[in-house]
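Below you'll find the structure I mean.
In this view, the complex is presented without one of its protein chains, the others remaining in place.
Moving on, here comes chain A:
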Amino acid sequence: MAGNKGRGRAAYTFNIEAVGFSRGEKLPDVVLKPPPLFPDTDYKPVPLKTGEGEDYVLALKQELRETVKRMPYFVETPEEKQDIERYSKRYMKVYKEEWIPDWRRLPRELMARKKCKKAGPKSKKAKDTGKGTSLTNTADVLKKIEELEKRGDGEKSDEENEEKEGSKEKSKEGDEEEDDNAAEQEEYDEEEQEEENDYINSYFEDGDDFGADSDDNMDEATY
């Protein structure tokens, strides 16, 4: 082997004929790039199975995909406000039935915050008063609590609305113009307010986002 090296021949420690190269044949070049994304195939794929069963499953699959979108479990992302409100959008909304999860089966922390606070003492009280309560009894109590909570929530949101309206009125007091436009303006104000809030939230909550943005800017600058 030492002799091989000395004479400048390819220093293979094995017989390259064993892997299919004849003596003196040029070895293929080293490949330095990844294989192509869509390589040519030597063999075409066989056609898919077809039949009554297959067709039915296919129809089922497509139908299921549509049904799933109408289920209450399909959580839609809150849409960002568009510049132009499309009239047709109002009619595109799909009707969904409401889904009330069975809170007995879920961790308490998953209930909305306000609900938890109220539920705590009340459920305890319920337990203290009726020690030998059966399953159905507690279920009733829980249901009642849920109802109360819902009512509570509704009130809460009402209050919020009132607050908002109040603030708007304050702002309106300054520039009382035409009463006809008041409604429009109200809407407009609301949007603006929310957007402002959104911006502030994202700015202060997460430092990371900001950092990423600045990185991007720097890249652009160097480009």
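Throughout what follows, a contact is a pair of C-beta atoms (placed from the backbone, for glycine too) under 8 Å apart; a residue touches a chain by one contact, two chains touch by 3 or more; residues count from 1.
Going forward, contacts and distances are computed from a predicted model.
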item	value
Chain not present in the shown complex, as UniProt names it (candidates "serine C-palmitoyltransferase", "Multifunctional methyltransferase subunit TRM112-like protein", "DNA-directed RNA polymerase III subunit RPC3" or "Ribonuclease")	"DNA-directed RNA polymerase III subunit RPC3"
Touching residues (missing chain, whole complex) on chain A	13-15, 18-20, 41-43, 45-46, 48-50, 53-54, 56-58, 60-62, 64-65, 67-68, 71, 73-77, 101-102, 104-113, 120, 123-124, 127, 131-136, 138-140, 206, 209
